[in-house]
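Reviewing the structure listed below.
Note that this complex is displayed minus one protein chain, with the remaining chains in position.
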Amino acid sequence: KTLEDILKEKGVITAEEYAEANKNKSLVSYQPGKGIVAESADGNYRAQIGGYAQLLYTFTDFDSQAKDDTSDFNIRRFKLQLQGNLVSKKFGYKFQGDMKNGFTTEDAFINYEFAAPFTLQFGQFKPAQARQELTSASRQLFPERSLANDTFNLGRDLGIEASGDIAGKLLEYRVGLFSGNGPNTSNPDNHHMLAGRLDFNPLGEYKMDEAGWPSDKPKLNLGVSSAWSKISEADVAGNFNRDNDVMDVALNLDGLTAANFTTSFGNDLTWLLWTTNLNATWMGISFASEYYHLNADPDLGDDWNADGYYVQAGYQLIPSKLELGVRYSAIESDDSTASAKFDKSQIQGGVNYYFVKHNAKLQADFTHVDDDLVADNDDNIFRLQAQFSY
Amino acid sequence: KTLEDILKEKGVITAEEYAEANKNKSLVSYQPGKGIVAESADGNYRAQIGGYAQLLYTFTDFDSQAKDDTSDFNIRRFKLQLQGNLVSKKFGYKFQGDMKNGFTTEDAFINYEFAAPFTLQFGQFKPAQARQELTSASRQLFPERSLANDTFNLGRDLGIEASGDIAGKLLEYRVGLFSGNGPNTSNPDNHHMLAGRLDFNPLGEYKMDEAGWPSDKPKLNLGVSSAWSKISEADVAGNFNRDNDVMDVALNLDGLTAANFTTSFGNDLTWLLWTTNLNATWMGISFASEYYHLNADPDLGDDWNADGYYVQAGYQLIPSKLELGVRYSAIESDDSTASAKFDKSQIQGGVNYYFVKHNAKLQADFTHVDDDLVADNDDNIFRLQAQFSY
Partner (left out) sequence: KTLEDILKEKGVITAEEYAEANKNKSLVSYQPGKGIVAESADGNYRAQIGGYAQLLYTFTDFDSQAKDDTSDFNIRRFKLQLQGNLVSKKFGYKFQGDMKNGFTTEDAFINYEFAAPFTLQFGQFKPAQARQELTSASRQLFPERSLANDTFNLGRDLGIEASGDIAGKLLEYRVGLFSGNGPNTSNPDNHHMLAGRLDFNPLGEYKMDEAGWPSDKPKLNLGVSSAWSKISEADVAGNFNRDNDVMDVALNLDGLTAANFTTSFGNDLTWLLWTTNLNATWMGISFASEYYHLNADPDLGDDWNADGYYVQAGYQLIPSKLELGVRYSAIESDDSTASAKFDKSQIQGGVNYYFVKHNAKLQADFTHVDDDLVADNDDNIFRLQAQFSY
């Protein structure tokens, strides 16, 4: 109860005075996990300053004798988040930058909710894509996302997106149009990337969170996403931002000059990515699996395919405190015409200790990587990461 | 009325207790257009965290067949502003950085008001110059400033400035001494740039705002500014910051090496810039015109001149809601000795929709550029920009 509540109950002030006093009181507070939150009395304006940080220690035991093992301390993430709404509760905005090493602009967008099933968002953010990539780095089961996700994600981009949900989040959709060259870059032509996603939650809303919080109600999510883009010499010359790992890692376009691109692939290369996932959680158990399929179709020569997936499960031995996790992930691209070839897998075991859910936790994991194309490349990695929201 | 007001009126607390309670209450609030504002009870300390953002979509129809048209989403500006006063109300400070793509330090200064007609400011900020450049990017009639201003502005610099106003802002002055090589750079020699400006407001204070807000009182501003600097080989070798468009664009010194500079111009080059403007606003109509004249005088060879201007007008069809604008701007530099030659004009039509003045608005415009020196360079540009303060 606030002082205003108490004085109203005692009859010191009237209901009208109570309303008046509340309208003019300071509405600024610290809220764990959110930061400093400042609001106008009618809620039409809200500003929130906060963020989260990840400090990481990594020991890598390289298979190759030619490489020194590394023992490395690292600021993995240190996010500055400014978000809220203005003019009305329907008009939201968000800014996120990473201050871990200099300053990287990540999210910068506004959105307007015309109705529950229809919100328009404009600016820089993550396009519709795989569920693991869309789940915040602060809500993962492991310190890092999976090998498959790190190969086939679209990262962030600049564009416009429509989204909404139907029947109490039973069905959610997002579909957008993007520059397609990653964040913080300009589009050198008038080609765009299209990206869409459907989420089906038959047992009710399923939040983007990989941990298995205690709950006696099972939850289920079935999702599918697709993205399509056409790349030309101008995009390669324009130095698309490496945040888009389909173009950077899976297609390795970053390794090509504009001239080489044209020689190899002709006028353009069209790629189409499909992902599908099944996630479930019940009584401390969490399960997530996702499949990525990429088809690349150059103007010149044969098209090729690349694939990846992960399967992971977690269990909270001590509810909301101690969680164990295992994951297997693999990626493959072996068509003869492929611009990047890989055949790799990863097996991981992890332990999470939660002080206050994702607001303060420790995560440790052990990863064994198996590279079938490169000899002496089967490395072992140990990670210990501290995460906190401020 | 605050809770303190109510309790005093009801006689629950005395006037003394009222004063005491107010002195010790939290003075932190969200203020639209300003952000989170925190003050000490006596007002001697104040800190404000906020900023404004511009998210832009641009379609450019290039005249040249060799170029792809571009369809581009862009974070045009995302400003972080920290400002306030300390120790006393007379001692102010401001920091502004742009987080649109990484982090660019813009304003960083302190000032002290000795008396209304005399304030000293020290640090990094915009030197006295053309009115359009001094008017915040958030208070322009169009999404972008004019072609003439983008050719002849001084951007930001490091230095010290005296300013003040006389007879209730009837007359305002600023005069300063600057490093002269742009922001975030060091001065490689002991040459300085001088910059001054006089504003005459015969009908009372005229704020730096290009929109035509409804008002039954006409306003008039007549201004003149001048800046002078001497450039030597050391400045060109020292890589002056490209924020100064007189040096970067109008003189194209950025295109020269230090050795070329000496070969072409000898020991030094002196430039002198004059600008003059006439602005007026009444009943939703806004008018602005400004002329830029630059003279460059090298140690070796003949001096030359370059000129530019813009004329613009706006009208708020629906007061404080819907505004139309037109602008014409031209630049010319055709003396045979000129380090940069240009002969270009721009014609623009625009529409602004205001949700809450400059705190939340949409701006769209169509621009036709006419380049008389380069063939196939008459481009058409469409812009749509969302702006909001947070």
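Read from first to last, the chains carry the letters A and B; within each, the first residue is number 1.
Throughout what follows, a residue touches a chain if its C-beta (ideal position, glycine included) is under 8 Å from a C-beta of that chain, and two chains touch if they have at least 3 such contacts.
What you see is a predicted model, and the numbers here were worked out from it, not measured in a lab.
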Omitted-chain contact residue, chosen from B:Phe95, B:Phe287 or B:Tyr328
B:Phe95
Touching the hidden chain in the full complex, which residues of subunit B are there? Just list them.
3-4, 7, 12-13, 17, 20-21, 24-28, 36, 38-40, 45-47, 49, 82, 84, 86-87, 91, 93, 95, 97, 102-105, 108-110, 122-124, 158-160, 178-179, 184, 186-190, 192, 234
Missing-partner contacts on subunit A, residue numbers
1-3, 6-7, 10, 12, 25-30, 32, 35-36, 49-51, 53, 55, 57, 59, 68-75, 78, 99-103, 355-356, 359-360, 386, 388-390
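Here is the rule we use: only the chains that are shown with their structure count from here on.
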Could you please state the distance in Å, as a whole number, between where the Cα atoms of subunit A are centred and where those of subunit B are centred?
37
